[in-house]
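Below: the structure, in C-alpha cells.
Take a look at chain A:
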Amino acid sequence: MNILEIQNLNVTFDTEDGQLRALRDVSFNVPEHRIVGIVGESGCGKSTLINSILGLLADNGQVEKGKILFEGQNLTELNSSQLRELRGVRISTVFQDPMGALNPVISVGTQMLHIQYRSSLSKSEKLDNAAEMLRRVRIPDRESALTRYPHEFSGGMKQRIAIAMAMMMEPALLIADEPTTALDATLEVATIELLQDLQQQIGCSVLFISHHLGVIAELCDDVVVMYAGEVVERGTTRQIFYRPMHPYTERLLQCDPAGQSERTRHLPTIPGEIPDLRLRTPGCIFAARCHCREDICDSTPPEVEIEGQSARCHRLVA
Partner candidate 1 sequence: MLNYSVKRLGLAVIIVSVVMLLLFTMIYLIPGDPAAVALGPRATDAMREALRVKMGLDQPIWIQFWNFFINAWQGDLGNEVLSDRPVTDVVLEQLPFTLALIAGGMIWSIALGIPLGCWTAIQPGGIVDRIIGILSVGVIAVPSFVIAIYALLIFAVSLRWLPAIGAGDSGDIIDQIIHLILPSLAVGLGWVGYLARLVRASMLEVLEASHIRTARAFGLPERLITYRYALTIAILPTVTLLGVGIGQMLSSAVFAEIVFARPGVGKLVYDAILTRNYPLVSGAVLVTTVLFIAINLIADLVVGVLDPRVRSRL
Partner candidate 2 sequence: GAFGAATMVVPRFALSQDGSVLTVRSYSDLQVLDPTFRLSLPEDDIIRSIFAPLVIPQAGDVWGWKPIAAQSIEQLDDVTIAFTLKDNIGFTDGYGQMTAEDVKFSIERFADPAMESPYAGDWSALKEVEVKDKLSGLIHLNQKFVPLWSTTLPTPASCILSKRAMEELGDKITTKPVAQSGQYLLAEWQPKQKTVLKRNPDWAHEQGGFDEIHIIPIEDPATAERGFEAGDLDYTWTSVASIPRLKSNPPPNSVVLEKPSLAYVWIGMNQDVAPFDNINIRRAVQHAIDRKGVVDAAYFGAASVGNGIIAPGLPGSRDSVTYDYDPDKARDLLKQEGATNLSVTLDILNQTDRLTAAQVIQANLADVGISCEIKQNDSGTFWTLGSKDGDYWNKLQIYLQRYSMQPDPSWATVWFTPEQVGVWNWERVNNAEYKALHDQGLGESDFGKRDEIYKKMQGLMDESGCYVFLTHEVVGAIHRDTIQPGLKPNGESLFSEFKSA
C-alpha cells in the first residue's frame, strides 16, 4: 500500500531566459510505514519536488503534467483549501533550514497551538499535546519552553522543535528536507534516532532528503536517486548501496569519502557539469558525464526494473 505515488511529474519554472525544466517525468512511491530517502546532486530538484507535493511552488513554477497521488487523491487537482486540509494534518514537513522555519515573533507554544487549530480540543488540552510532543523530542523544561521564543533555543533544539511540530498531528507522511546539514555528528545522529523513534511510534511514512549518504544508509528503507530533475534510480537502501544499477548512483557512492577505505588526499569526483535544465537534450540525461557512455545513450533510456529496483539506463537492457 503506497501512501504517496508520484507519476510522471513534470515541473517547470518560467525564467527570464526561457523555461527551466526542474523536474522531468519523476515517478516513485512512498509505501506505508517506510522511510524513503532522496539523494542527488545539489540543484537536481529535490526541494522543488517536495514543494510540488505540498502545492507550495514559487509563483513562476507550475506542474506541467503528472500526478501526485496521496492516499489515492491527486494533489495536483486539489484547490488550495482542499490542499490546506491535508497540510499539517496528513502531510507534515521539516524544511531545509529548520533554524528559519519557526516564526521569530510568536512563542513556540502559540505556534504549536495554531497548528492544532482544526482540532476541537480545549486550549489547555492542546497545550498538553504540545508539551507531550516536546517531551518526546527531549526538550528539557518543556512547560516554560512553550512560552519561549525561537531565538531563545539553540540550533539543535530548534531543529527538534520543528520535528515535534511536524509530528504533532501524527501525519501519514513526514517530509524532511536536509534537516541535519549544520549539525555536528553527535547531534546529527541524535536527530536521526529521534526521527526513527517517532516514525515507529506514530507509524507514518517519511520522505527524507540528504546529501549525507551515511545518514541515508542508516535511516532509510528505500532510496530514490535523482539527477538533473530526473529520477535515475530507485530501490531499497541495500539494493542501492550494495548493487547500484545506474552509473550515476555508482559514481555517487564512489565519491563518498566515507567509502574510501584508504586515506587519500585526492577524492574521487564525477567529471563534467550538470546539464543546463533549460535545454532539453534527447537521450540519457547523464550521458555527458557517464564513464560508460555509448552511442545509444543519445536516445531516451528505458526504465528497467529488477526485483523492485529500477533504473533508467541503456546499459541494463544489454
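FYI, a contact is a pair of C-beta atoms (placed from the backbone, for glycine too) under 8 Å apart; a residue touches a chain by one contact, two chains touch by 3 or more; residues count from 1.
The candidates came about this way: all candidates are chains of the complex that A comes from, given by their letters.
In this text, all values refer to a predicted model and were calculated from it rather than measured experimentally.
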item	value
Pick from 1 or 2, the complex member that touches chain A	1
Candidate 1 partner contacts - residues on chain A that touch it in the complex	54, 56, 83-89, 92-93, 95-97, 100-107, 114-115, 117, 149, 151-152, 162, 165
